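Note that one protein chain is taken out, while the other chains of the complex remain in position.
Let's turn to subunit A:
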Amino acid sequence: MPSQTGDMTSELDSTAETAREQNLRRRYRTRITMASIIYVVVLAPVTFWGGLGGHSAWRFLFALLPVLPAAWMAAIIIARFRELDEYQVRLAFPGIASALVSAMLASVTIGFLGITGLNLPGVGWIVFVAGMGTWWLVSQLTGAAKQF
């Protein structure tokens, strides 16, 4: 006799994932962890010894160094999206769309405030936090976060 437990439809159901899905997710987590570690390893010396507040022309290069592992992280996330199946992509879409809207709204808001002469420090980070924070929050609500 089939049982009904939440999303489970019968005793043949389980919450386990396919071996392929487990392997893909494990590979994603390993890669994103490696990229995150490299990001921190690059960021720390740049922040403390990069002389970003000085006058050397090198400070621009040092300031941009953490962008390399950040770009790698972005590439890993994009690659993970390409591995998702059609339902998982649909599940992930609200998070991505909301993050885009949130980041754009933050950007436009800051832009208009800038016209008035109000220059907020670290405005780029506000846009980043708005986008990433929204992605995280909506993904938690939709259950898409489990795919990452």
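Note that in this section a contact is a pair of C-beta atoms (placed from the backbone, for glycine too) under 8 Å apart; a residue touches a chain by one contact, two chains touch by 3 or more; residues count from 1.
Everything that follows uses one rule, which is that contacts and distances are computed from a predicted model.
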Name under which UniProt lists the unshown chain, selected from "Helix-turn-helix transcriptional regulator", "Sugar ABC transporter permease", "Xanthine dehydrogenase family protein molybdopterin-binding subunit" or "Spore cortex-lytic enzyme": "Helix-turn-helix transcriptional regulator"
Interface with the undisplayed chain - residues on subunit A: 2, 7, 9-10, 12-21, 85-88, 90-91, 146
